[in-house]
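Apart from one protein chain that is not included, each protein chain of the complex appears where it belongs.
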Amino acid sequence: MKKELKIKQKERTNPLAHVFDDFIRFCQSKSLFMLHYCTGCGAIELPPAMTSRFDMERLGIQPMVTPRQADILLITGYVSIKTLKRVILTYEQMQSPKYVIGICSCTVNGGMYWQSYATAKKLNEYMPVDVYIAGCMPRPEAVMAGLQRLKDNIRNDKKEHKGSAWKDYFKRYDYYLGNQQALFGEDWQTPTDIIAEAKLYGLETEETYGKHTKLLEKHQTPLLPQEMRIK
Amino acid sequence: MNALHLMAELIFMPLIAFIVGMMMVLMMRKISARLQRRIGPPFFQPLYDIVKLYGKDTQISHGLIHDIGIIMAVGGYIGAEILLPVPGMEGIAAKGGVITLSYFLMIPSLGMALGVGQCANPNGSIGISRALTAMLAYDIPFILVVFGAAWHYQSTSLIGMIEYQQVHQWGIVEMPLLAIAGLFALQGMLGKQPFEIYIAPAEIATGPMVEMSGKYMGGLFVMQTFQLYTAGVLYASLFLGGGTSFLTLLPKAFLVVALPMSIAFMFPRYKTEDVIRILWKWPVMLGLISLAFIL
Amino acid sequence: MNKVQIDEILNKVNGIKITHKRKTRIRVDVDADSLPTLLELIKGRASYIHLSAITCVDWIADNQFELVYHVWSYEEKCLISAHTRIDRGSEKNPAKYISVYDLFKPADFFERDIFEMYGVTFIGSPRMEKFILTEWNGVPPMLKDFDAEAYVQETFKWTDYNPDWLQELTDQGGGIAVKPEDIRTAGNTHNMSTHRERDKAKAAAVKANDKMQGWKQ
Partner (left out) sequence: MTLLDHLFIVVFSCLIAISVVRNLPIVDKLAPVLYGLILIMLVRMASVAYGGDAYLSSFSLDLLGFKMHWQFTALSWYFAIITLVAALASAVFMSGDWGRQYREGGGNYGMLQLALIVNVFSMILLLGSGDLLSLFIGWEFVSWASFLMMVLSPSKLAKKSAVKYIVYAMTGAMALMVAIVMIYAVNDSLEFEQISIVFAQMSGSSQVALVLLLFVAFAIKMGLLPFHLWQAVAYAETPGPGAAFLGAISSRMGMFTIVLVIVQFIGLGGLKSVGTSFANMQTLLAWVAALTTIIPTYIALQQHDAKRLLAWHGVGQGGYMLLGIIMFDSIGSAGGLMHVLNHASYQAALFMTVVAVMYRTGTSDLNKLGGLVTQMPLTFLVMLIGIIGLAGLPPMNGFVSKWLVYRSLLVNGQPLLFVAAVLGTLGTILSVYKLIHNTFLGQLRLEHQNVREVPWSMLVPMLGLSVIVFITGFMPGLILPWIASVQESVGLPVIAHHLGGIEYAKGGLDMIWVSGILFYGFGVGALIFYFLGGKSKRVHQYDNYAGGHFLTSDVRYHYSNNFYPGLMHLIGTWYRGSFQWLENSIVSVMSFFSVFFENIYRAKQPVMLLLIGVVLALLALYRNLGVGA
């Protein structure tokens, strides 16, 4: 069991804040937009899940097109190293709270590609994964069950703490970055500044920083936003 | 008009529009689901979507104009809702007319266009280029319809038009061709299926919405509710006699939105130039024939 | 062009060995020096204008690479596969061969691929650089002496999956017959040089496991 990481966030004093949070969490569980990153063969199971046979929309789940709009990132199959870079870019471009679902055995352990030098094996080394749906390939029922599990996790997050895996990416960024650097080399960087985001949204812990983030700072060409300036 | 009444109109007119608009969004999604033999979303789905989007933990912005664009898009529609008379609340609406209203409806488009432009994403710019071209296409029949209606009722005020229809017959009976042209224009205005090239999810990644996230996307969802409400109520006021109370107005408005939607989801989409071609050909022709009768 | 005619053309090349496999397939074996001559000959004289692929085989025991040039004629509906062997080279002195880019422009694509996967440098090829494996910085991965499995073991971690229900099944004597980690770790990969030995060890592990579980009996 991992130790609980304290985030530097001020306590919410408003008594209504918890009611408000609960309401938002409820709505979050009821409305999920998903971005399916069709890396492998598992994508073929999604059309039946969306169309008239299973109808995801009745669960409030809709397909979306860009990472900015989406809540769930579906990784539907093996992830080659080259793809993984893009997956991480896409994941970082998504807006929290964001959830990752790994579909197919390939995302769990490499699946039938376990001996390959070119595919990543364990997806949650590189980003926090909420739900794995194993199988080669899982049937739409399994996909639906996985999505339902995710919804339950989000709704019961207050009690069970299963629905906020995305926070882990900010809290333990150094760990994830280290794994990414091991694959992509030490000059690896994405356009999204995760550390700045963690600072802004109060999600940084002591494990956000480490030797890997130091390495990142060394190699990073900073992508600061263009600020408006009058003079 | 006293201050209390004014305050009530300023607050409740957009609020009613928002709530009714959400029901219209639900209806639209339900119709689409039923046509595809699905069950469709639950009753509060539009609300869940909007609350979730506004409640996102992290939000990204591409700059001040990105924010202002969304404010303009939502704010322009809020202004338009106040100018759109509904039963019991037509004090402020009397200050504007149907020309002012049709100009108000262009402000959200401009606002969104500015916001999308600041996102520095070419997909968005392509979407805006298509959306503005589509606006050029549907506004010509729409303006003909407005002209015909204003001429026929001898008033540019929607309140005057509704009064005329309450006394005489409904506009759709007296000017059926113009009403059909108006329905065409409405379809284009809502940006639904045959005319939704500017969204094109598979090709340009939902065009204008490509970089919209969190509350930005939420703003656009709110805007959609206003858009449906405006289209429904405006058309009902122009041709279906408006309403003396919400009980008579809202069914008409829902019908007006439901009709194009039912047709829409059976169509593929037209190319941009074909959108212009079809909207400048048939509804304009109908409108001109109708104007020849009216004038 | 019948068999005799094509043989006549092919025989102009020194030291050639022609094998007519089928009506549509001719295998020729030539020296590395004569291969460009051969290609030029069949392109210019016998309408073999389409280089459909270049393949490479790593004969590690012979310390040689075999390059196979597949050239197709649209008129004859026949494929000539020209086999040649080149020296495999070493890490310090990698294998080299002459490019046929000036004869067949598509050779650029195939040669770049072989360069990336086997490390053979084609002299005269326009772009001898990274192609598909942009993220790969190790040895050319298709070489027989590159141990992909060892690399995977060193580089990646594995998901442990042992939920309660599986534990229960195992306790009752069921469960998974051959555990993934057994296959992965069967025979310590670091000490073994060739795949064959490791495969043997792996098969032994599976067999032992089968016996233990009482399967196949």
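We call the chains A, B and C, going by the order they appear; numbering starts again at 1 in every chain.
Keep in mind that, in the parts below, a residue touches a chain if its C-beta (ideal position, glycine included) is under 8 Å from a C-beta of that chain, and two chains touch if they have at least 3 such contacts.
Here the structure is a predicted model, which means the values were calculated and not measured.
A.B. asks: So which of the visible chains would the left-out chain be touching?
C.D. replies: Output: missing chain touches A, B.
A.B. asks: Out of A:C41, A:A145, A:A196 or A:L215, which touches the unshown chain?
C.D. replies: Residue touching the chain left out of view: A:A196.
A.B. asks: Any idea which of B:V86, B:A179 or B:V222 touches the chain not displayed?
C.D. replies: Only one listed residue reaches the unshown chain, and that is B:V222.
A.B. asks: Touch as defined at the start, partner being the missing chain; which of B:V25, B:A205 or B:L234 qualifies?
C.D. replies: Looking across B:V25, B:A205 or B:L234, the contact with the absent chain belongs to B:A205.
A.B. asks: With the full complex in mind, choose from B:V86, B:M135 or B:I199 the residue touching the hidden chain.
C.D. replies: Per the contact definition at the top, the residue touching the missing chain is B:M135.
A.B. asks: Of B:L47, B:I126, B:I199 or B:V256, which one is in contact with the hidden chain?
C.D. replies: Going through B:L47, B:I126, B:I199 or B:V256 one by one, B:I126 is the residue touching the chain not shown.
A.B. asks: Please identify, in ascending order, the residues of chain B that touch the omitted chain?
C.D. replies: 10, 14, 54-65, 67, 70-80, 82-83, 92, 95-97, 99-100, 103-104, 106-107, 110, 113-114, 117-123, 125-126, 128-130, 132-133, 135-136, 139-140, 143-144, 147-148, 150-151, 154-157, 160, 197, 205, 210-211, 214-215, 218-219, 222, 271-273, 275-277, 288, 291, 295
A.B. asks: Determine and list the chain A residues touching the chain excluded from the picture.
C.D. replies: 37, 66-68, 85-87, 89-90, 93, 190-193, 196-197, 200-201, 223-231
The working rule: only the chains that are shown with their structure count from here on.
A.B. asks: When chain A is withheld from the analysis and all other chains remain in place, what is the resulting partition into connected groups?
C.D. replies: B | C, once chain A is excluded.
A.B. asks: Taking contacts as defined above, which has more of them, A-B or A-C?
C.D. replies: A-B is joined by more C-beta pairs in contact.
A.B. asks: Relative to the centroid of every protein C-alpha atom displayed, which chain's own C-alpha centroid is closest?
C.D. replies: That would be A.
A.B. asks: What is the chain whose Cα centre is as far as it gets from that of chain C?
C.D. replies: B
A.B. asks: Using Cα averages as centroids, what's the distance between chain B and chain C in whole Å?
C.D. replies: Roughly 62 Å separates the two chain centres.
A.B. asks: Can you list every residue of chain B that touches 2 or more other chains, as numbers and ranges?
C.D. replies: none
A.B. asks: Which of the residues in chain A end up touching chain B in this complex?
C.D. replies: These residues of chain A touch chain B: 23-24, 27-28, 30-31, 51-52, 55, 57-58, 60, 64-66, 68-69, 71, 95-97, 197, 201, 225-226, 228.
A.B. asks: In the complex of these two chains, what residues of chain B are touching chain A?
C.D. replies: 29, 33, 36-42, 44-45, 47-49, 51-52, 55-60, 63-64, 201-202, 205-206, 209-214, 217
A.B. asks: For the complex, give me every residue of chain A touching chain C.
C.D. replies: So the residues of chain A in touch with chain C come to 81-82, 85, 108-110, 114-118, 120-122, 124-125, 182-185.
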